[in-house]
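Only one protein chain is missing from this complex, and each of the others stays in its spot.
For reference, chains read A, B and C in written order, and residue numbers begin at 1 within each chain.
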């Protein structure tokens, strides 16, 4: 075991993947010998050469086009998009190509070796072009998997699973806690299965559901609520697509209440999908409406970041409202 | 009044808008003197000249980039994307640019004059690249309006509103019924307000909600259900973003049941947003879970189109299930 | 570390704006329109067998295209898209490649696939979206694909395959397998951002890829010159990316062969990506959904008919005594019969089983998809008449 922050855990996962299989390639804007603007890929060029970890020209649609082609050739293509906010020029290559590659060919071809890594989320004084949480934009796309880890241990295990998963995976990294989140991480290879939520803590009154950096908010809010005598069950969804309905439904059947929180704006976010599904699955067990604690329906502002941020206080207030319904 | 099909109504709306204001421009792939692959822009070059209705090179991101710039200059830019399936290369220009243009500049600049027209939807033997219904991909984007008409009368009034609305509007045209949907349409200019749903028929047992071509399915299913003695309230949402929560909530408060249908895959679709919001707003009034009758979570297949299609029979079965819950 | 390029630039002290006229790119032609060779031309490598195989394939594709346009008119298939007039470009280039080189096409390269050995039955199964289609009936007609023949499945979104070709070729280069990728696209698709990304990245990474632009004058109704681009076509862009580039007569099988043979050598032996612009003309409508009389003249079409690649090749073969008129007629007749027989057979084959609807979304269908399939099958069984193509084949009760 070693102490690692989230960035180090990701770097370590990349390192192990590249050591294990020499058809793993890592690339993106500034990700070559410089190691990326966040340094997630640092050291990889020195270790594996400039043909296995390299810079791309500045063109996200090209990065994903290239990555799709490389993956279809049988390689493991690990593409970094510098910020989640800049993934949209690659939207067509992801949604129309990566996601449909296997289906449209009747399984003659596939891009299962593709993993897209991108930092996402706010709280870093980045304004609306360095703070977005675009997971829901992709979650309407059969064929993709979407993974969002909450801490270094999870990040490493989930990234290793993502790279070698036989499907294209969008792996979104919570950049606000890249350095802030530190924990014990085994140095050797291990994996965490995709598609399985993690019940972090059991409880009986309300289920709190989050993913990525937002998990910290349900943890803090739960602490406050427990002092009020509310017993919270905490779930980290981990995989957004396809998501683990069973685990969530089972929990809500028990607690009777569900709160989902996400950083992204409310409307059209993934919390809505969860609420829609769970109201259907757990209709007779629900004691209060499913609460969504989300960003406002505005772009992510700079000077009002603190106010916009979906913090633990907002989650805590929503727990109270749900309990008092 | 004149009998028009949906295409003619759209052509007529464009004609009136261009006659009314000479800063209205219409453009897209093959939309010039040829009139577009569906002929929605036919006759406009003859009438308004090749500088006001014209072809673009084959580049959707360019069409939207150009349109954003033209709109920011104070023009009304009406851009056609040949198929909704090909709008994704323009995703960045729409989601990061059009939608945030006013906000990011503190209202120094805006692209309110932008309207994006695109045919969407299945049922035309088009396979997964000529059948998608991508509205939900855009509905997570504050700053955009999204409009989807159900028939010629609505199409004309809503398109005229969209063109002159001071916000960027994505106007999605149900191509399956381009020619099949025929109705009386006034020849002169008229508008239908954006953001207001249309209660097409009142009823007391269940609210059926749809938009665009899918409205036909709730109409047909309602006919079948009425024969079983179920009284259906029918709502056409018309505007997907921002959507008319009040009208829907009021209806569901009355009926106690809601069914939403969309052509797009279930997961992450806009029906989920509606279900999530209404379960919150109408929690105490709901007699059964909100039903979503949607496409499967797969790409839109060709040879199984009929099976994939969200037809009136599927809606009818879901009405029965909701009533018998 | 990057060189400081600036120090190497020539300095001028009087401004002069350059434009397209600074770079006029000629067109390679070897076989003249009348079917005779240019005297001083440098010929490609070929032998009789190769040229007869090319001729055979061109004839097959000509017949297939004509017959399937008719089949679409009769309502037997929903859609078709022909390569009429452009057969030399796809077939000649495929003939210059190794069979293990990857082909990534746009949708008008049935010729390359036929050259690789895709059978008439395989074509028909795709066109009828039946259960024997390698693509499992999921895509519109002409979206062929075949892993065994190294022919990437065609997809409708334009230009997306171009950067993919760069990535595929990168993998080939790393594998050091001596193979390359050829990527076809139209001059219209070359306007897409993906084109720009692809060529620039290929030049930077020096991958073994051949970009073959079929400049056939139109993108649906949009004429290339002046409405798709203002410059001198697509070739000068290659120069901008620092890429080896050549323009050829795309209706001249010899020019296509020669240029592609040389391009392959550059790609595979020197890791030089190459851009070939083949000048041609789309003789038919864009697809069966299109009627070109709305946007171009019969005269223009007639002018191009005189440049027909198949006739040109045939004339040359006859002049060389590698072919007789009777033999040519016999081949034509034989192709016609084969196409008709395969068509009749394929249209009787059932559509894929409904279970296929959730396959291949992921490597394995997840729980929710399996549930959706169960629900769908139960629904079909309730209304069997509404879903006649699949209802008869659902086993037993609800499974």
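One rule holds for everything that comes next: a contact is a pair of C-beta atoms (placed from the backbone, for glycine too) under 8 Å apart; a residue touches a chain by one contact, two chains touch by 3 or more.
Model, not experiment: these values are computed from the prediction.
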| item | value |
| --- | --- |
| From B:70, B:155, B:225 or B:240, residue that would touch the chain that is not displayed | B:70 |
| Contact residue for the chain not shown (choose from B:46, B:184 or B:246) | B:246 |
| Of C:269, C:300, C:330 or C:367, the residue in touch with the unshown chain | C:300 |
| Touch residues of chain B, complete complex, unshown partner | 23, 25, 51, 56-57, 59, 61-62, 64-75, 77, 89, 92-93, 96-97, 100, 102-110, 112, 142-143, 145, 166-167, 195, 242, 245-246 |
| Interface with the unshown chain - residue positions in chain C | 1-6, 9-20, 22-30, 38-42, 191-197, 200, 203-204, 206, 217-218, 223-233, 236-249, 255, 258-259, 262-263, 266, 274, 279, 281, 295-297, 300, 303-304 |
| Positions on chain A contacted by the hidden chain, ascending | 29-30, 32-34, 37, 55, 57-62, 85-86, 88-89, 125-130, 266-267, 296-299, 301-304, 306-308, 311, 313-314, 317 |
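The rule we apply is simple: only the chains that are shown with their structure count from here on.
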| item | value |
| --- | --- |
| Distance-maximising chain from chain A - centres being C-alpha averages | C |
| CA centroid of chain A to CA centroid of chain C, Å | 38 |
| Centroid distance [mean C-alpha coordinates] between chain B and chain A, Å | 30 |
| Distance between the centres, which are taken as Cα means, of chain C and chain B, whole angstrom | 35 |
| Sequence positions of chain A contacting 2 or more other chains | 61, 89, 92, 96, 100, 103-104, 142-143, 242 |
| Residues of chain C whose C-beta touches two or more other chains | 136, 138-139, 143, 155, 157, 193-194, 361, 368-369 |
